[in-house]
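Only one protein chain is missing from this complex, and each of the others stays in its spot.
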Amino acid sequence: MLYEVDDKFKDECGVFGIFMNHPDQETDAARTTFYGLYALQHRGQESAGIAVSDGHEIRLHKGMGLVSDVVHPENIEHLPGYIAMGHVRYSTINDSGLVNAQPLVFHYLKGMIALANNGNLTNSVELSKRLATYGSVFQTTADTELIAGLLARYSQDAMEDALAKCMIDLKGAFALIIMTEDRLIGVRDPMGIRPLCLGKLNNDYVLASESAALDTIGAKLIRDVEPGEIVVIDSEGLHSLHIMPAPRRAHCIFEYIYFARPDSTLDGINVTLARRALGRELARECSFDADLVISVPDSGTEASLGYAEESGLPFQQGLMKNRYVGRTFIRPTQQMRELGVRLKLNAIKEIVAGQRIIMIDDSIVRGTTSKKIVGMLREAGAKELHMLVASPPTRFPCYYGIDTSRREDLIANIMSQEEICKHIGADSLRYISIEGMFRALGSDGSDYCAACFSGEYPVGLESIEAK
Amino acid sequence: MLYEVDDKFKDECGVFGIFMNHPDQETDAARTTFYGLYALQHRGQESAGIAVSDGHEIRLHKGMGLVSDVVHPENIEHLPGYIAMGHVRYSTINDSGLVNAQPLVFHYLKGMIALANNGNLTNSVELSKRLATYGSVFQTTADTELIAGLLARYSQDAMEDALAKCMIDLKGAFALIIMTEDRLIGVRDPMGIRPLCLGKLNNDYVLASESAALDTIGAKLIRDVEPGEIVVIDSEGLHSLHIMPAPRRAHCIFEYIYFARPDSTLDGINVTLARRALGRELARECSFDADLVISVPDSGTEASLGYAEESGLPFQQGLMKNRYVGRTFIRPTQQMRELGVRLKLNAIKEIVAGQRIIMIDDSIVRGTTSKKIVGMLREAGAKELHMLVASPPTRFPCYYGIDTSRREDLIANIMSQEEICKHIGADSLRYISIEGMFRALGSDGSDYCAACFSGEYPVGLESIEAK
Amino acid sequence: MLYEVDDKFKDECGVFGIFMNHPDQETDAARTTFYGLYALQHRGQESAGIAVSDGHEIRLHKGMGLVSDVVHPENIEHLPGYIAMGHVRYSTINDSGLVNAQPLVFHYLKGMIALANNGNLTNSVELSKRLATYGSVFQTTADTELIAGLLARYSQDAMEDALAKCMIDLKGAFALIIMTEDRLIGVRDPMGIRPLCLGKLNNDYVLASESAALDTIGAKLIRDVEPGEIVVIDSEGLHSLHIMPAPRRAHCIFEYIYFARPDSTLDGINVTLARRALGRELARECSFDADLVISVPDSGTEASLGYAEESGLPFQQGLMKNRYVGRTFIRPTQQMRELGVRLKLNAIKEIVAGQRIIMIDDSIVRGTTSKKIVGMLREAGAKELHMLVASPPTRFPCYYGIDTSRREDLIANIMSQEEICKHIGADSLRYISIEGMFRALGSDGSDYCAACFSGEYPVGLESIEAK
Partner (left out) sequence: MLYEVDDKFKDECGVFGIFMNHPDQETDAARTTFYGLYALQHRGQESAGIAVSDGHEIRLHKGMGLVSDVVHPENIEHLPGYIAMGHVRYSTINDSGLVNAQPLVFHYLKGMIALANNGNLTNSVELSKRLATYGSVFQTTADTELIAGLLARYSQDAMEDALAKCMIDLKGAFALIIMTEDRLIGVRDPMGIRPLCLGKLNNDYVLASESAALDTIGAKLIRDVEPGEIVVIDSEGLHSLHIMPAPRRAHCIFEYIYFARPDSTLDGINVTLARRALGRELARECSFDADLVISVPDSGTEASLGYAEESGLPFQQGLMKNRYVGRTFIRPTQQMRELGVRLKLNAIKEIVAGQRIIMIDDSIVRGTTSKKIVGMLREAGAKELHMLVASPPTRFPCYYGIDTSRREDLIANIMSQEEICKHIGADSLRYISIEGMFRALGSDGSDYCAACFSGEYPVGLESIEAK
């Protein structure tokens, strides 16, 4: 799009894997993975890939675009096997196209190996220097290639021992799926920053970033992979290693606020219920004398419904979202450029005109969209506009796999709350408090990473500071 | 899609046109039309096209797919001009690809002419026979080519006279945009079956199927084109001809129920408000002792909110829709085929388990999806399931530009209401009454075409019966 | 290509048709047509199309590009039938893309009809005015649509009578293939300007622009379609109508000089033998004291071999042609732009250095390429360079279906032979004489159209002069 109307943090990846003991058809593992990725498409739209093992060889197909653009029936035909894994990716600024698309597949001392990761290492600079000193070369800028290089260094050891050693070397956030010719392995970072869950489709184990992917393929959620756990699935079944004593958990709280699908349940908490609770908490913290509650669709809807429920105010759909917004490269006319957001959202005059409105969004990053929406609602005749945000001000960049804007672009860093309110043109602007956010999730905050709000980073930032 | 989860009637087309007196840039008319079509994309996703006149020549670009797939910046560069028009189309069964994509552009006695239509003629067989007898040939199966042929027969007359003669010949539903080298013309059938509205972007006139397209480009809605009206826009401004005394109006009621965007206002009635009123009426007609109201997203949401409002029951989002469902040609595994709908929708167990649920959809056509959704909710633990439909049973095919299923596929034709209820597995199934539907729209029904519910066709069906 | 290295006239089209009485498989007719077009690809590379009749319906597939780019296996699957026809086209300056690609398929009073043409009408302006006055509309700028419109005017008559009437109306050059649901028809203009031949594949009749297409599919050449002949093939066999008494024949002589494949035999004369005879005649007319004969590949090779044979000088391949020259849109560097022709041709220093060379090409149009080749040979060390041309100077535009450059671009119109020689940098420049050319073909010239050399146009140019 020529102008960005999505003023949101971006998740970077989704992963999926399945070990099918007795597939009906030789492409069942690949096809199930296709649909698993389909369900995780919101976690990354820039590239998609599937790797499959038939017990002897790992085959790979990947490309740029949505999973349904990248994977065609003829590709599936070339992916026979009983173990499969896949990846969807949202590219960050350093990426340069297909070469970084995952899964990555390697030949190494013990055969073939495929890897796909959701997360970000915070000591990648150190690791890559260390590996390069011993002669490693890298084709990609992905942490996943570093992890492969590290594993290969330990390739004289058994895979599980090698993985255990890797766990000690790796710092940061990762939810990693690894496939060898005959095994499927899931690994989650010691604090469980990025989500990864385990399910069963009949008797077959499945790994996925979110439980919604399990639902989509008809699998049942068993449990989440534990922080610091290595889950190894082979023809004998599943066994688990807990390498690192976890000092604390640090689940990414933004998964609940915005990233994850509402129908997913992560680490025991359902996302819809969490958002609704955030809305109710917001109602308790910030009440207004208003006529109705509207949401910025779709991200603010659950919180808005919670707010309406708690406050007793009616919920209305005052903003309509165009479901067909795609990538367009047609330059808008001068006039349209000022209207921008209307391609995606439209105010319904008949609902908002003359009303005192509470508008709820899940978060504000740069404030650009909020300003346009407020303007549009004003033009449609809204009498009062109180903007509420179901998360605290985002002030700190994420180093654990989320593409936040640069710190100097985060509006909460460059303006006071009052200035932001004025800037976007609302009558009031209120955020939920950090404490309120934790309270809504039934926590004192010690289980979550909320660094983007608080600046308290649970894992060291060696590489980042080294830069 | 290998299996169809959209159990809905299909609208066939959207049209858009603009006459720019003093465009800033020579491609402004084309670019504005692009965005107008973008806003009408829900009315047709199979082909898209834009025609532009620079006063001397009409240029055309069209292709198969979404407007953003079909129109690229280099295409726009080849579309200079100050008058532009466009079309999006959902193809019906008789169509064979690009040849039928619109606009159609013709050379005729007086120069060049472009046409795009939303609607369906009911006397096309007679008209095409009559024209062929005089030596006409047809490259397409589109009514639009018939209309062009007819216009050309009258080409010795002035355009307005020729159009007036055409109006007498044409039977059926049409919302037609015509462009000559120096004029933009809108024509609506004598009963106003298909929508067409008139707006202004600064001082420039705009025509569009729905007012939401005006909002998107920053134009203001002036009024609807009247049934039977011919609106001619040229450098002198706008003038209007009312050729045919309209015996009655017959606006397609399904536009309010399902087709039109919620943020459009058609013939004076806002679609969101209409749907909400249908929901409230439904609550008055069918009340249940239940715990919560959910909707089949997105089509049932406004009615559900209206129902919740009237009934006092809480509205919850118990079904999650995957926003990334696209065309996929990957054959699902046997197991997934049974789950089908889960690619698109997922039940949120945490919301529905143990609850007595009222689920509202806008319509049921073949019942296939309803059955799957009910099954999914049962599996998620719903205790009671009462399905309500915000329109009456659809029993009759549409001959006015809507792609209904064949009559023998319409479930309300092959089963009683009780049988349908049993078939889809609900505890109850209730539809709004025809009278209730009209009441919700503040009408006695005499202004609407509701033939798909009642079988009362406002315009004769010569060609259809001739077949 | 950013710069044109093909300094040649362009043929505009090739046509092919087959009537299969008992095809083994239902797509045999389409597939055979595919390969027939493949063999005629040199006659047009811009669009390709195939139409097929199964006795009830005519189906069409066409697109922009080479036949192998346009037609894929899945397209063939959708083209069942026992009669098929196809077309390849080189677009002329007035064309605007796919809409003009042929065959054109029409519905008319008597059913469906498909047409494909190689040629150009010289009274198209009059015809289109006449048809438009009666109400015809045209989607294309192709003569073929005019012919269809004209046929449809006579559609009350039997097809053969209608065709006979058309023959009287049409002026110019045409080699036309027409298909109805159950017939395949070939029509050639009264003077036989454009080629069209008749063959047999087992017991099935085949029509093609050139006999090489018959060889490719394994058919035998029976004879050429006669000037002014209408050949009708149906399940009864073949019958023929000779409508117009031909005042004279006027076969396009440029087919022998450049357009047709060397392995084709047109109107009784094999193309390779004709070119070789032109080379021998050239040797008799223009002899030089030289060391070797080289050709501009591939167009000059047969004439060069004939020259070498007659003169006793050795033939050598002093210029190498890159077989992989395709369409490229990469802008060359400044330096390369000057070298231009080297992408396509390269001089072999080891052969040309120090030699007195006779270089033979089939024709010179604008002289741009000749100049570059001479420069390249000089740089490679050629001692003397005598350029000979196996056709007379081209001074007049063609109105019979060939895309000649504009008259003012033809170098023979703007420079004397001496000036051209100096301009291209050769030591001598000689053309074959018009008489010599005819002599080589064993003719006094009365059977050929040589208007591009002589300006004597055998058919009136009404429309052209009207412009």
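Note that the chains take the letters A, B and C in the order they are written out, and that residue 1 is the start of every chain.
Methods note: a contact is a pair of C-beta atoms (placed from the backbone, for glycine too) under 8 Å apart; a residue touches a chain by one contact, two chains touch by 3 or more.
Not measured: the values here are computed from a predicted model.
> Where does the absent chain touch, in terms of which shown chains it meets?
Result for the missing chain's touching partners among shown chains: A, C.
> Can you work out which residue in C:Pro314, C:Gly442 or C:Gly460 touches the chain that's missing from view?
Selected residue, touching the omitted chain: C:Pro314.
> Touch as defined at the start, partner being the missing chain; which of C:Arg183, C:Arg261 or C:Arg280 qualifies?
Touches the omitted chain: C:Arg261.
> Even though one chain is hidden, which residues of chain C still touch it in the full complex?
Within chain C, the residues that touch the unshown chain are 24-25, 28, 31-32, 34-35, 38-39, 41-42, 45, 66, 68-69, 71-73, 76, 201-202, 212, 215-218, 261-263, 265, 270, 272-273, 298, 301-302, 305, 309, 314-317, 320, 322-336, 338-339, 342-343, 346-351.
> Applying the definition given at the start, please give the residues of chain A touching the unseen chain.
On the chain A side, contact with the omitted chain comes from 59-60, 96, 98-99, 104-109, 113, 128-129, 131-139, 141, 148-149, 152-156.
Keep in mind that, in the parts below, only the chains that are shown with their structure count from here on.
> CA centre of chain A versus CA centre of chain B: separation in Å?
One centre to the other, that is 35 Å.
> Going by the touch rule set out above, which residues of chain A reach two or more other chains?
If we look for residues of chain A contacting two or more partner chains, we find none.
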